[in-house]
Structure formats: structure tokens, C-alpha cells
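Remarks on the structure that follows.
Partial view: only certain chains, each at its native spot in the assembly.
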């Protein structure tokens, strides 16, 4: 049964930030057959600015998890802006959750849960949870979290 | 010709560790059409504990390669537990091999070969070897190796 995802976003009281403009030579989203591929998304605030910080240095777990949730909101905004109808999304398939962190930070899954819990709220536990890796890197513009994802379409 | 992979595992004398419980909001495996996606797997010992360490710091190449092999055994256990029949797997398509290492460690391919050689033993050279990247990151729980993979099903 298809859910009305736009209605669900409203019911949950979620505010989507403006979709970011590409900062390089790539497409924000790309559809191939019944799959929607999303470029790595960072955490955009409602006012269009970026959340910045490095886990294990100037940002703690709670901050990082909130940033990951904001990455999820940014991704929903990117999908709505560049793909259109959120109702066409059947489920999330695969997530690569990337955490900007020091070489000793080791709680990347807890951070990326901020993204994953949001997707589960919006799309439900069955369709909103996919496979995932959550790992530490060094991220552009010193953003704390970046997530790329693949969705399946109806 | 379909191989009996469970028989092959027995013939090789491989001991699969217990499949890990998800440590975050994700599914261990997900099937879409004829593809099996596997979440990032770490090295679980037979007693259920995690191998830990960082390449270039407190773990050397030989240790790292053994850990990567254990990631392969863990992945096979995860597939058997959460997907079921290993006979349904046709071949490995894509592997992202992630090595927890210092910023100067540069032998990630040699480490990830521990995983890849196991898959070649189990599924054969044709079906057990796919495309791969083997790179250095900072990994959750200070595990030395994490691998995510996509398989094709019969």
C-alpha cells in the first residue's frame, strides 16, 4: 500500500531545508529503471547554511546524531526538488553513512542512526530501513555527516 | 552449474561465527530482485567477540588479513542466518573493503585479500571474485576491517 509520504512529513511536523545546489560536477539524483540514486548529502540547516564539525573533536555524539537527522531532511528535500513525487518511493535499499571524525572516534553507527531513525519515521520500519555501512572519513567543507543512498521506486 | 556452497564450507573446514545482531537502525541483508545487499560486516570471532585494532598502529598486515578473512566468515554467517540458502547465490558482484588504519598505512588491498581469497575459495574464482575497492577509514568499535557487498542471486 502506497503511503502519502508528503502527508506523513507534515504529520510529523518535519521542516525540510532548501535543497542544496551541487558543489561539483554531479547530478543530485539519478533514476535508472526503478532505482533512485542520491548523491552524498550533507546537513543543511533550514536557513540554508551548513552544519560543520568533526566528531571526537568539536562535536559530540548527540550533536552528530542531530546532524545526521538533518542530512536525512536534506535528502528528502533534494528528492522532492530534483525528482519530485515522494510517493513514487517504495523503500530505501542501501545507505553509506559517512562520519567526519578523528582517528579514534568509534561510534559511527550511533551517529548515523539519526539519519536512519528519520527514514524509519517517514517511510516506516519495513520500507524506511535498508542495508547500511556507517564509517569514519574526512568530509568536504568540514561537515560532520554525509550520506549517499539508493532507493527503490514503485 | 549451481554449487552446494554449504557443502563447500564444510569441505573447507570453515567455522562460521554467530551472525552479529545489528548495532544500529539497518537490516543485515536486503534482497531486491536478483540482488542481495549486505550491510557492512565486521570480524566476529567464533565466541561472538569482535576483533579490534588499527592497521599501522597496533595491528600488522598478517593480523589484518586474518581479520578480513574473519569478516568473510561473518558475512557468510549473516547471509545464512538472515537470508537462508547459500545455494541461491550466483556470484559476488561488488565489494567495498574498508580498513581501519593510520593516515600513513598504504597496503589496504593486501589486507582485504583475506576477505577476497576466502570468497574465491568458497564460491570459486569465477563467481567468488567481483569488483572491489580497498581503502582506509576509521571504523566503528575500532574493528580493523569492515566489508559491504552486493551479490547476484540465481
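By letter and in written order, the chains are A and B; residue numbering begins at 1 in each of them.
Just so it is clear, a contact is a pair of C-beta atoms (placed from the backbone, for glycine too) under 8 Å apart; a residue touches a chain by one contact, two chains touch by 3 or more.
Everything quoted here is computed from the prediction, not taken from an experiment.
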item: Homomeric assembly size (copies in this file), of which only 2 appear in place; value: 3
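Following the convention adopted for this analysis, only the chains that are shown with their structure count from here on.
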item: Rounded Å distance, chain A centre to chain B centre (Cα mean); value: 25
item: Residues on chain A engaged by chain B in the complex (per definition of touch); value: 93-96, 101-110, 112-113, 116-117, 120, 129-137, 152
item: Of chain B, residues touching chain A in the complex; value: 23-30, 32, 37-40, 54, 96, 98, 102-103, 137-142, 146, 148
